[in-house]
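The complex is shown incomplete by one protein chain, all other protein chains being positioned as in the whole.
Going in written order, the chains are labelled A and B, and every chain counts its residues from 1.
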Amino acid sequence: MKLSNEKILSMYDTMLRIRKFEEKAMGLFAEGEIPGFVHLYLGEEAVATGACANLEKDDFITSTHRGHGHIIAKGGDINFMMAELYGKETGYCKGKGGSMHIADRSKGILGANGIVGAGHNIAAGAGLSVKYRGTDQVVLCFFGDGSTNQSTFHEALNLSSIWKLPVVFICENNGYGISMSQDRHQAIKDVSDRAVAYNIPGVTVDGNDVFAVYEAVNEAAKRARKNQGPTLVECKTYRHRGHFEGDPTMYRTDEELQEWLEKDPVKRMQQFMLDNDIASQADLDQKGAEVDAIIATAVKFAQDSPKPSLESAVENVYSDIVEEVKVR
Amino acid sequence: MTTIGIIANPASGKDIRRLVSHATVIDNNEKVNIIERIILGAQTFGVKKIYVMPDSFMMGYKVTEKLELSGELKVDIEILDMKIKASPKDTQTAAALLEEMQVGCIVVLGGDGTHRLVAKSINKVPLIGISTGTNNAYPKMLEGTVAGMAAAAAATNAIDYETYCERDKIIEVYKNGELVDISLMDAVVSDEIYIGAKAIWDLKTIQHIVVSSCHPASIGFSSILGANIKIDASDDFGASLKINSGDNHFLAPIAAGAIVEVTSEEIQKIELGETFYLEPDYKGMIALDGEREVGFEAGDRLGFKIVRNGPRHVVVERILESALENGFFQR
Partner (left out) sequence: MRTMTYGEGIREGMRIRMMEDPNVIIFGEDVGQFGGCFGVTAGMFEEFSGERVRDTPISEGVIIGAAVGSAATGLKPIAELMFMDFSTVGMDQLVNQAAKMRYMFGGKIALPMVVRLPSGGGVRAAAQHSQSLESWFTHVPGLKVVYPSNAADAAGMMLTAIDDDNPVIFVEHKAIYAIKGEVPDVIEPIPFGKASVKKEGKDVTLLTYGKQVYDAMSAAETLAKEGIDAEVIDLRSLYPLDKEAIGASLKKTGKVVLVSEEVKRGGYIGEIAAMISEEFFFDLDAPILRVGALNTPIPFSAELEDYVLPNDQDIVNMVKKLF
């Protein structure tokens, strides 16, 4: 499969936005600037990027608690994302969702999700909607290895298989379900093995290679759009940080982390671009500065944004009912 | 002591061919089952010790535990002492260790790619390949029990292995005069520039195919030549073919269930010891036994040399026929 330099540059741009957004979030969390739980996507950038590079604006994704990468790759607005991390009124969710619940229906982002495995079934439902309406949209369902032990994974794959729903199930196998390593949490190593049980294609690719992910999801999305049903694409990857910021990661070794840092998807992409004369070091430096500025603008936007009004707490529970505050 | 080695690639049977062709997933638990049957076949026929390559799915340990629990383990199983990287390097390292130990036979589970890696590391030790995929030209589908029996027959050295082994041809791949890699069955020159999902399937990107042998009953890129000519493993030549130009039109099964129409020029024979040269005016990659491996720049001089210094593969039927004659099965 051939990609234009323009496409490669755009994929790199996405990877770098994710990388720098997450690095900034990490710093802001450490400084106490942003509250709550933050699950960073550092190290997994190639998956969201390679996968979403196959999508159109009206295609759908479902995401996870580690969702920033997916949302950026699907075109989420970085200012609104950052403002949401700050819990501001201008945030994607008006400060009601936070890191784990960012969504943008207008861009097909059906939400990050705080419940591990919840996206599988929602993706199947979106797939049903696409199939029923007869459009050529596709649904990408992102999830981790840990979630493949939830019933939802099996229910959704089964339903999608029998109804031939246009869903690409993308497992980001980072080797851990929170603190539990994969060999402790399931009796398989390759999640793609589970495709056999649902009579759908299963593929394992190097999740730190953006082109490998791109190619696999490209083929899977083509199948989906041609009404040939779902695919399970497993991307082997690793999270550079713990499950959440503040996780002491006592369950893994420094040596293991170092091995994976050597396979850093962003560095690999940079090296590829240099080796193939797609970008010079000066180009990369310039791009880095450009993305730094975008992130800095987002932080400024978030910081300058107003806090949500207290009255807004009771809004948006329903489309048409606002509970009186006095019920407290 | 009669020893054999087992190398099973946990990554085989799940690459992108599941999507771009009709190949199916071979799951790792089935590979564990195959190893179990190799061990049962081998231990019954006199193998005393079996070395198994360690892997991230811990297949060797799983089999040992299973057979210990069922009380059927009679042989000493040792997992090779090596650090695994969960990468193709593991296969090469394990094969080199087994060669160094001079085990009686190596049984390999995997596809063309796995066998290519083994071939890079072994010279003397006889090899039995089992295909754990649906897209392989080099290893065949073979029941583990029979593979284990054949490995035992080879390892007990009842007969001189020259009589039941055949030495494979390989393709040595050169870039600007330097040997950079080898291929067992086929080397494909394409204008794709990145490794991506490794497997190669898009015919449009392919310019040249070089094979060490080919057969109409084969699958994969060698089948493109196999649809025109039969070159046996024993023939002292290989061939090359330029595709996507010329006026030869034919059908070939380039992947499981994927039969495509190909246009090509005339086949060129490459005699043993001879090197076929290409100087592409484009940047690209060489896929070795179906996987994108070696990148090259426009203007690089690529060489493909057919030599007969590949692995010695056991002809399973032949060794078991000899075994039969030698009372191997008698008790």
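We adopt the following convention: contacts are C-beta pairs under 8 Å (C-beta built on N, C-alpha and C of every residue); 3 or more make two chains touch, one makes a residue touch a chain.
The shown structure was predicted, so the numbers you read here are calculated from the model rather than taken from an experiment.
Peer 1: Could you tell me which of the visible chains the hidden chain touches?
Peer 2: Result: the unshown chain touches A.
Peer 1: So one chain is hidden, and I want to know which residue out of A:A25, A:A53, A:I72 or A:I122 touches that hidden chain in the complete assembly.
Peer 2: A:I122
Peer 1: Can you work out which residue in A:V130, A:V191, A:A216 or A:V266 touches the chain that's missing from view?
Peer 2: Of all options in A:V130, A:V191, A:A216 or A:V266, contact with the hidden chain holds for A:V130.
Peer 1: Would you write out the residues of chain A that touch the absent chain, in ascending order?
Peer 2: Residues 60, 62, 91-97, 101, 103-106, 110-111, 113-115, 118, 120-130, 132-133, 151-152, 155-156, 158-159, 162-163, 315-321, 323 of chain A touch the chain that is not shown.
One rule holds for everything that comes next: only the chains that are shown with their structure count from here on.
Peer 1: How about chain B: which of its residues touch chain A in the complex?
Peer 2: Touching chain A: residues 10-11, 14-16, 18-20, 24-25, 27-29, 56-58, 85, 191-198, 202, 205, 283 of chain B.
Peer 1: Where on chain A is chain B touching in the complex?
Peer 2: Spelled out, the residues of chain A in touch with chain B are 1-3, 183, 187-190, 192-193, 195-196, 201-206, 209, 211-212, 214-216, 219-220, 223, 231, 234, 259, 272, 276.
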